[in-house]
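Accompanying notes for the structure given below.
For this view, one protein chain was removed and the others were kept in their places.
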Amino acid sequence: MKRTQWLVLLTALLMLAVTVACGGGQTAAPAAAPTTAPAAAKPTEAPAKAAATAAPAPTQAPAAAKPTEAAAKAGPSATIKIVSSLPMTGSSLGQTQTVVNAIKQALDEAQSKACNGAVTITFEAWDDATAARGAWDPDQETQNANKAAADKSIVAYIGTFNSGAAKLSIPILNQAGPLVMISPANTYPGLTKPGKGEAGEPDKYYPTKVRNYTRVVPADDLQGAVGASWAKQLGATKVYILDDQELYGKGLADVFEASAKKIGLQVLGRDGIDGKAQDYRALMTKIKGLNPDLIYYGGITQNNAGQLVKDMRAAGMAAATTKFMGPDGIFEQAFIDAAGKDAAEGVYVTFGGIPPAKLEGDAKKWYDAYKAKFNAEPEAYAVYGYEAAKVVLAAINKSCANPTDRKAIRDAVFATKDYKGVLGTWSFDENGDTTLTDMSGSQVKAGKFEFVSTLKSQ
Amino acid sequence: MSPAVRTGISAGLLAVVVVLLFGNLSGVVLGLLAGAGAAILLDSRVEWPNRNAAIVGGATAGAVAGLLILVGQFIHDLFLMPLAGQPVATAPGSTLQAGLIAVVLAALAGAAVGAIVTQAERPRQLGLLGLLVAFVILFPFLDQQIQLGWTPTVISVLIYVVLALGLNIVVGYAGLLDLGYAAFFAIGAYTTGLLLSPQIGINWDHPLSFWLVIWIAAAVAGLFGLILGAPTLPLRGDYLAIVTLGFGEIVPIVFRNLTRVEIKEPFTGTCLIGCDKAINLTGGEAGINPISHPWLPLVGQFRTGQDLPWYFLIVAIIALTIFLISRLRNSRLGRAWTAMREDELAASSMGIDIVRTKLLAFAMGATFSGFGGAFFASYISAIFPGVFDFSVSVIILCMVILGGLGNITGVILGGLIIMMSDRLFLPQLATLVKNILNTSVLPTIADPAMKDFVATSVDPSQFRLLLFGLTLVIMMLVRPEGLIPNVRRRAEFHEAEAGAEATVATEAKAPAK
Amino acid sequence: MSAQVPSIPSNGSVNGNVLLEAKGVTKRFGGLVAVNNVDFTITQGQIASVIGPNGAGKTTFFNMITGIYTPTEGTLTFNGSSIAGLKPNQITAAGIGRTFQNIRLFANMTALENVLVGMHTRLKAGLAPILLQTPAVVHEEVRARERALQLLDYVGLGRRIAPAAARNLSYGDQRRLEVARALATEPKLLLLDEPTAGMNPLETAGMTTFIRRLRDELGLTILLIEHDMLVVMGISDRVSVLDHGTKIAEGTPREVQSSPQVIEAYLGQGGAEEKLAQMKERSHARTA
Partner (left out) sequence: MATTSPTVRTGSALPRWARNLALTLLILYIVLLVGPIAGLDAPRIWQSIAAEPKTLVQVALVGLANGSIIAIIALGYTLVYGIIELINFAHADVFMLTAFMSLTVLGAIGVDQKSSSGQIFVGVLVALVVAVLFGALLNASIERLAYRRLRNAPRLAPLISAIGVSFILQNLGLFWGGLRIIFPVMGVNAAAPKTFPQLLPEGILFQDGPIIFRQKDLIIILASVAFMIALRLFVQYTRLGKAMRATAQNRDAAKIMGINVDTVIAFTFLLGGGLAGVAGLLVGLYNGTIVFNMGLTAGLRAFTAAVLGGIGNITGAMLGGFLIGLLAAFSDVYFSSRWTNAWVFAILVVILIFRPLGLLGEAGGEKA
């Protein structure tokens, strides 16, 4: 008897838990088509029906109530969500913050509305880094992607910052609608371009065979090649190549190396630097012994590019005799801040698009607005972030009939043609890459980046 | 105030913190936990006259905790949300409903625990275990229904719990400070990656291959535990720690750079391996991607985005780990580890082979991280060298020490708290505070410079590191011996205190002589 | 033998056989000669003692037998085979059990666990059988626990003490537990390092009787290191005296007691010091 007593209690407890749990689902269920799983059902999918059943059931769950009410306003009005997934904890923060700022700016300009005010857009900046790691974390990115996949009000995913992270989230989001991704920063060619990455790329990232990933930045295969030919134009014959041992930097340096060899530059050597080392004087001593006339660095500011340039100068390689070239990863004021005006003087950078300060017309307006709004010079990444958000907004405006239809938004994004943005006029090709292949080359002069020339890619 | 109310309040307050952060129906999960927690806490403080008293007491404690949660839900819905600029999504009625459900559930959970704890030893243990198992099984469904979205986070947290359990063998049982445990995690993950992907042309594409590979990964990791453990044998204390740290640094570098493997005989120059084309063993920075997923009859292929199969797989791995580790612990080998930790010389004089015992500890610890690594590789479906750096080793060590060295429950709890704070609570806190700042504070600041300062420098989402550090420091200060210290360890701690007092006492007497 | 007496495997040899033989054993630490050319034998069933003032090299000698130090020179033969240079655990496995001068129990393990650790070499369970919990392992574990309880009983601690943490036991009980732990290794030769250090006269008397019982009931051969002359003279069959690392006398207690060198060594320098040291140690052990 006594033994059964607690068994009964336990069962009662569990039953209650189950009933409550199921109850929550059931109350949401009537709002959606009966075949949809309760968890996935959100009243917004069928606003009209939702309006009819909006009277809360006795155990109406608050979570379910939110969208119901939004939808209950009748008409095509809806609240949809855009999220970004970027590493906001740790060393990438500088760049990612400018991206988020620019996205917010784009949304603010539209007053967070689309379709003539019928659609309200909310934005959340997710972090794919963790404090414990201080950098992007694979399981955090996987989690973010899963979370986005599950939340039906999300129609676009702006991210990722790191190409490695994109490799994880693309397949997840590919199977969730597909949910369109727009990256403001990934440059790894294999994410989109067949034959440019490893075997099986990029198809292995798209299980549904439908592409859902686009990027507003040109991929490394362009930038690396453009860098090499610019190096040749600048009169370099012997180059030494460094990378920061990360996916972005190493990939870029690989392309640069291959292109340099193809166009007849002599590659003296190749090394990877530890981005957290205190200095690189020993390495620079070795490089100096080889007498290169250009050092190419594939990497980002955060991986100690400033120190690298400083030590290069300290080892006796002055700007006049040995040039230093880097990609858009160091195209930011922070790089000059880190290297110091003197050491940075004369450094060359390549960049996929027109530098912010060179913009004209509408783009110039954006540039001024950003400066006013955030009290800072917009960095290269800000442009990409802004452009990505604008593309999403345009896509939403094209699918007003059903603003929560991920497929429609994806199609609209991929259909982006001759878009006049702050980077110029461009389109997405069938791979989701920008057709903007014109690059710009800049050089540090008196502590500022100055536009030097437009670089055509072959 | 009766003890029932008091414990109810303490458990409830903890739960309220979470409810304030997440709102919605999080109170349901928290209610269950807080109710049961309050009753267990109460049981440790009160002698029960009879079962009914226990049930009533448990129910009271649970109900009190539940009431606090109810209050928390109101604060969240009616006060915090508007402050954070989110529309008041719910009618007060539904907030009340959610709160009341939490109260009822908490009271029921408390009563159930009350009923169970007054049983005799065996049914009591079985009962508590039953409750726990029920909760663990129910959790993902509950989570799905109330749309908290915690399950993916919990899965990745549980991976770290497996690792912490493994490290606990090395640090907790055998007393060897290991600062490079991530190395074995990496070895397990890479083994899985190499076997379950086309990277080196193996791509073992049988539906059931994962179930074999996870054992291979564990075995390989264990083997490396032996290999890397061997050089550390003559070392003690922090010298040992630094060598393990060294291995922890070396292993990821090796994985990062084995992209062009080509071996030539040094004297004759004949090529032995990678002659036609240098072998790309590990994929370098890009790592190995994709890695295939497990398959099970009925469940089918596991897929990212479908949490349930993964959740239950990692729970099963943890259960197996706990099961095996507790067998080890209560065996001749487990006793040898503890004896060695207590007094290496005496242990050796009692016939314990120190070399073998140490190596076994390293190997077993590494083996369990192999399980974790295999799961991780398959779950993320990719691996890169950057994942296994020093910070991972340090965090796992924190979990073990914070939970209570040598105590399985403590280590699990420590792991849950640290990782959940890092991945769930602190980001949510930062977001919430940031929203409040943006909507309720920023507009009130007129001075643009000040506004800019607040917007960029006082951004709470930038204080995750600080909050995380504070969590570690405060928890250590509050519970220096760990959350649930091993009985033995606790004794040790108080012995040290008593010892210090005794010395002080002698010191006081000494000058009088 | 009563039922409480745990069975220790018979030594299988006749009393009078040489069990341990040391020849010319020397230990140098750098320039310091701690033990100098000591010859020593102990035969089956004997209670032998090594005495000497502080710093005489007794403990160093002991540590060479138990494998903590390797002799710089000389041979050590136990039961017919050389043990010099073996590791402590190998020596324990060979059949030499020991206690420590300043008790070295596993303080935070229970009394029962302490004894079970002592059985380590006599248990066979390997890794795989333990993980699989084969019937053999389960059976062995049950038997081991039973035997450990018997041992606790035998040394006079009683079974009820089994779950107590070793550090919570009284000083005398800790000494007994150490003996129980040493007995659990199933030794042929038991080395007791100052078993009565820090005990009051009553406890000392009890311990003395107990040591004799160990020999008489279990047929153990026992080697003692002692300060307390009374204990040594009361129970030893044979006494060796070390001073400055050299054996200065050997024989029956009576012979040794009358040796002028021994009197010189003990009283000539620091008999008082000795007492003081002993007292200090006692108070230290109590507070620890």
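For reference, chains read A, B and C in written order, and residue numbers begin at 1 within each chain.
Convention: a contact is a pair of C-beta atoms (placed from the backbone, for glycine too) under 8 Å apart; a residue touches a chain by one contact, two chains touch by 3 or more.
Keep in mind that what you see is a predicted model, and the values were worked out from it rather than measured.
Residue-wise, the contact with the chain that is not shown comes from A:R281, picked out of A:K113, A:K238 or A:R281. One of B:P49, B:P234 or B:P297 touches the chain omitted from the figure, and that residue is B:P234.
Although one chain is hidden here, its contacts on chain A can still be listed: residues 90-94, 97, 131, 134, 245, 271-274, 276-283, 285-286, 288-289, 301-302, 304, 306-307, 310, 314-316, 332-335, 337-340, 342, 376-377, 379.
Residues of chain B that touch the chain left out of view are 171, 177, 231, 234-236, 238-239, 241-243, 245-247, 249-250, 253-254, 256-258, 260-266, 272, 345, 390, 394, 397-398, 401-402, 405, 449, 452-453, 456-457, 462-466, 468-473, 476-477, 480-482, 489, 492-493, 496-497, 500, 503-504, 506-507, 510.
Simple rule for what comes next: only the chains that are shown with their structure count from here on.
Chain contacts in this assembly form an open path, with each chain touching only its neighbours along a single line. When chain centres are taken as C-alpha averages, the shortest distance to the whole-protein C-alpha average belongs to B.
The distance from the centre of chain A to the centre of chain C, with each centre set as the mean of the Cα atoms, comes to 72 Å. The distance from the centre of chain A to the centre of chain B, each centre being the mean of the chain's C-alpha atoms, comes to 30 Å.
Centroids built from CA atoms put chain C at 45 Å from chain B.
Multi-chain contact residues, meaning those touching two or more other chains, do not occur anywhere in chain A. Interface residues of chain A, counted against chain B in their complex, comprise 2-3, 5-6, 9-10, 12-14, 16-18, 20-22, 24-25, 38-39, 56, 58-66, 69, 88-90, 93, 97, 124-125, 127, 130-135, 137-140, 142-143, 145-147, 149-151, 164, 167-168, 171-172, 175-176, 188, 198-200, 204-205, 245-247, 250-251, 374-375. Of all the residues in chain B, the ones that touch chain C in their complex are 324, 327-328, 331-333, 335-336, 338-339, 342-343, 345-354, 360, 487-489, 491-492, 495, 499, 502-503, 506. On the chain B side of its complex with chain A, the touching residues are 23-25, 28, 32, 51, 55, 77, 87, 89-91, 93-95, 97-98, 101, 104-105, 108-109, 111-112, 115-116, 119, 123, 127, 130-131, 134, 138, 141-142, 144-147, 149, 152-153, 156, 159, 198, 256, 283-287, 289-290, 303-305, 307, 376, 379-384, 386-387, 389, 391-392, 395, 418-419, 422-423, 426-427, 431, 448-449, 452, 456, 461-462, 464-465, 467-468.
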